[in-house]
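Quick one: the structure is below, and I'll ask about it shortly.
Removed: one protein chain of the complex. Kept in place: all other protein chains.
Let's turn to subunit A:
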Amino acid sequence: MERNHHLHRQLANLRQSFFDQGYLDEQFIQLEELQDDANPNFVEEVVTLFYKDSARLIHSIDQALEKHPLDFAKLDSYMHQFKGSSSSIGAKKVKIECTQFGEYCRAGNVEGCKRTFQQLKREYAVLRKKLEAYFQFVRQIGPIETASRPN
């Protein structure tokens, strides 16, 4: 039992580090609050959809960035979608890159777009890796005991 408590503590610390280091924001907590015994994996399910959407959008943007001249309107539209879903799961750093990319798009800045997109892909990869490890850990050690929320 002690080991279990230790693991739960590790998990809680890992989770807290995401907020402390700015990878996730308050929206992630909003999603956690929508989980219950009947829907214990809700957050992971939403995040999995996010990976799927993101993979598609990254691919579309990569392709669009190969075209000459760049279709900034199209790029901005893809990025708007990416920003939306990042925001919906609380992916703070990724969202920041999306905003930056959008600004370069509207300014018609080719180099800025390309550079920011590389940055965005890096941030996305880091976040994805962290979240995958986190949910794997969650599954391994079982649900955290829940306390009822004080009124």
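We adopt the following convention: contacts are C-beta pairs under 8 Å (C-beta built on N, C-alpha and C of every residue); 3 or more make two chains touch, one makes a residue touch a chain; residues count from 1.
To be clear about the criterion, contacts and distances are computed from a predicted model.
Per the UniProt record, the absent chain's protein name among "Chloride channel protein", "Two-component response regulator ARR6-like", "Mitochondrial import inner membrane translocase subunit TIM54" or "Glutathione S-transferase" is "Two-component response regulator ARR6-like". Across the entire complex, the residue among A:39, A:63, A:118 or A:136 in touch with the chain not shown is A:39.
Taking the complete complex into account, residues 12-13, 15-16, 19-20, 24-27, 29-37, 39, 42, 45-46, 49-50, 52-53, 77, 80-81, 83-85, 87-89, 144, 146-149, 151 of subunit A touch the chain not shown.
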